[in-house]
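Note that this is a trimmed complex: some chains were dropped, and none of the rest were shifted.
Each chain carries a letter (A, B and C) given by its place in the written order, and its residues are counted from 1.
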Amino acid sequence: MRIAVIRFPGSNCDLDTIEALSKIPNVEPHLIWHEDNELHKYDAIILPGGFSYGDYLRAGIIAAHSPIMKQVKNLAEKGMPILGICNGFQILIEANLLPGALLRNNSLKFICKWVRVRVETNRTPFTYTLNKGSFLRIPIAHNEGRYFIPKSELKDLYKYDQIVFRYVDELGKPSNKANPNGSIDNIAGICNREGNVVGMMPHPERASQSILSPYYTEDGKKIFESLINYMRMVSLC
Amino acid sequence: MKEKFLVYVTIEGKPMARDPEGETIHRVLLAKSRYNMVKSVRVAKLLKMIVEAESEDEAERIVTELCDNLRLYNPAAHKCSIKVNGRIK
Amino acid sequence: MLKDIQLSLTNNEIRLVRKMLGREPNQLEWAMIDTEWSEHTSYKSSKKVLKLLPTKGRYVVIGPGYDSGVIDVGNDYIITLHIESHNHPSAIDPYGGAATGIGGVLRDIICMGTKPIALIDPLRFGMINKSDHSKWLFINVVRGIADYGNCVGVPTVAGEVEFDESFERNCLVDVACIGIGLKKHLILAEARYPNDLLILAGGSTGRDGIHGVTFASKVLSEKSDEERSAVQVPDPFMKKLIIDATLEIVETGYVRGLKDLGGGGLTCSLSEIAAKGGCGVEIHLEKVNLREPDMSPIEIMLSESQERMLFVVKKEGLEKISKIFEKYDIPYSIIGKVTDDGYLTVKMRGEVLARLPAKMVANAPIMHKKSRKPEYIELYKNIKPPEEPKNLDEVFLKLLSSPNLCSREWIYRQYDHEVGIRTIIKPGQADAAVLKIPNEKFLAVTSDGNSKHCYLDPYYGAAGCMAEACRNIIAVGGKPIAMVDHCQFGDPNKVDVYWTFVEAVRGMADYCKALHIPCVGGKVSFYNEDTVTNSAIKPSPVVMVVGLINNAKYITDMSLKMVNDAIMMIGLTKPEMGGSEYYEYIHNLIGGIVPKVDFQFEKRLHKLMDKIIKKRLAKAIHDCSKGGFAIGLVEMCFPNNLGVEVDCSKIPSINCRLDELLFSETHGRFIIEVSKDNVEDIMELASKMNIECNVIGRVCGNRFKLKMNDHDIFNFSIKELKNIWSQALPKYLGEI
């Protein structure tokens, strides 16, 4: 399985994502510079975290204009699994592949912290083998991660089952206290209507080795493994 | 002949999106009682562009178009206003 | 000519320049020498003293003298380390000053051809609980570090903050950085091969920072303060591109020398690479990419514009290297070449504007400074101890929320401390950060300083910084292998300030020699004086120590883990209360005897701890330092909300009153959590090495219970204590 990890100028979790993927059997991760044009050769695409173009103007907006995003859009329409992590999520939003906006954290500060999220749907390639309602411990690290969407469109997110992750507390509840940045309805990740394009603020690549987790877990890895299982399933059909 | 115009683009949150920065400044002001005449604060981003165009109108048209086309604001959360602020020699 | 410019050179130096050159230098030449011979770049007042520090050792590849120190961590890998400060810029513009400070230290790491993997930020401010100005400095410095470090993708993994009134107007903003690379890619700041090309890459050269150097001249263009920024604007995005591009270029194998542009700008970089490489350089100013077209040669040669790097490359590599700069959209230009004449030659459109021997520019004559022990030292030593307080509960709660002892979470939450996926022990989890490195080993990193101790006794204060830093490394399971230091003092021309500098270096040097820890680099920052009171800051040497951990199973943190485990105290507690947080914050008392460092004991202690770690006898390790035993112990309770029952009469001590037992900052002590089965082993090891050690209590419940024989001292709920401790900083900052 060939997975493209796109590096934009200023990406900084690209190599981390490659490292996390390389620990999964049968996966060949490739670092793709944002000016390359061979994306169609891959089975899935990941837009990693970081500060593409320094987050100038607004996180993700300048990278969203990069020529490679045209290919990403095309492949998204064809159903290719695409995951945006943190800055990658911001880019997908600014490229109009996902709805809503990611605004400055309510605290007005960057937040680097392990959080707990609940899996809200398993219809995406990245949550395919996870149980709906199950929990993951993954860290966040962002300045502009407050998910916002006008009320009317929020209804649609629910209607079309587009909410993928929500921040929850130790009791598993999406409480105010568990909301690190002020996201509407504690939303930590969403997908498009078709489900193949997913964006999430937490960093699964940082939670893929137990030695890096204060909980000795590998919850982030589950997201990548899910993708692999999903692809295998698709190729069997 | 083309001239140069100074064009201001203001990008700010829509009223229903919270503006934590404005709220924070306001809260700090209120905490100092002598500034309670400040009734609200909202923070926006201002881009000052120098644009070459035939006329003020054209300058405004160009910038309006590029703000939409390049999505200098995110329509889900922001509104954007454009104002030509005179010629530059 | 000379009358048009004001030099900071002494009359002796001016005479010497004329003699060495055999002629009168022109304005540009004076300006260049003046910058390069300034204290900041030449170390003329400190060099002799710094020689006391040992610089050789089994792991050392390159010691002081280059942009970073280099140590060999095995399996073809090297680690680079350096420390810098940006004190004066941060005092005017805390946000930009701190940010560009990081930019500066990152350049020192990448110009060795290594990849920056961690930042460490030791900071010092005035009392944020009293001063709005210090609050403003503190909030913005932290934000500046966060915004810059996070954006360039280098995790800030450790640091340290101290609050003391002497830093009210002169805050200290230090940043240290660690890099990693393959030994075969190591590059030095040297120009060794004539005809190699000099490429200046990165940001354009502007007028910023020219204010920064000592040089003042009528020749500089007069721009009003209204227009000219007194500060440098950080551009972390450009820095990130420079890091990525430089590492890619280094891999081509065509780079033969690399140097960053910092203080002294082009003048400093060019003269140093030439002098170090034993060659000369010739540059053409019209090739320099300028931000403002009308800059004078002096301005170009002195500009300290950020985000620039100087590459010395083989001609054949030019095409390949250009492609990489273009890929990253980094402006670059070939500004000249290496020559064989040993001269630094500056030309503009063919005309020679300056021509000076590189070695002469790069090596300022050393200055001899007078020193004298300040009078206050003896005075403060002999103060009377305060009366023992009736209510120790109150004292303890107040200490828990003291700016110097409370939780640092408000700071490190703002730092991306995980990017790079190597941070195994994260901020707040233990005494030092632990990083995974590619050779299957682990690196422990910490920084320490203690201006209160150093003020009262610079020798033992500074030795104590080393002792504490080493304990921090040991507490996570590491073995200290190298250090860099940063000496921050007031005006070195004041004899008593200079004395504290000499004593501090002596203290560090004696510790390093005794424990065989080489110094591989450092920095000196003088003239840290309060502009209003005209007094110097408290002497503030800061050290960063790195340690190696060969196996993941030795990594230990400080959290208590299991009910009924024994709590043991290693080391002897003495009534050494001078400079303690207890004296200063509770009793408002400056003075007393500062904790001493017993070098022979330290050696034995390190050995004992090494055995305990290798045999995996301890489940949690924490060192006792600021705040003393009581604070150290409660910090171990917080992570897992586990309580303790401890009998303080069991703590090995001599001549201590109860308050001293609880809050003395005596060196050489650890608190450890041990499963019952291992207590015997540890007692035996300790007694063999002649080190005091005792079981003082056990882990149990969720209350903090301390007693002395039969009489209760403390009985608090851990939750309540943790609230006080963790909310203190946000409260001082007005957030809650």
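Brief remarks on what is shown
One rule holds for everything that comes next: a contact is a pair of C-beta atoms (placed from the backbone, for glycine too) under 8 Å apart; a residue touches a chain by one contact, two chains touch by 3 or more.
These numbers were taken from a predicted model, which means no experiment stands behind them.
Formula of protein chain copies in the complete complex, based on this structure file: A x1, B x2, C x1.
We take it that only the chains that are shown with their structure count from here on.
Think of the whole protein's Cα atoms as having one middle point; the chain whose own Cα middle lies nearest to it is C. Annotation: 36 Å between the Cα-based centres of chain A and chain C.
Computed from the mean C-alpha positions, the centre of chain B lies at a distance of 42 Å from the centre of chain C.
Shown for chain B are the residues in touch with two or more other chains, of which there are none. Among all residues of chain C, none touch two or more other chains.
If you check the complex, the residues on chain C that touch chain A are 143, 146-147, 150-153, 235-237, 240-241, 327-329, 412-421, 423-424, 426, 429, 436, 552. On chain A, the positions that touch chain B within their shared complex are 57-58, 61, 64-65, 93-94, 96, 99-101, 103-108, 148-151, 153, 182.
Those residues of chain B lying in contact with chain A across their complex are 13-14, 16-18, 20-21, 24, 45, 70-72, 74, 76-78.
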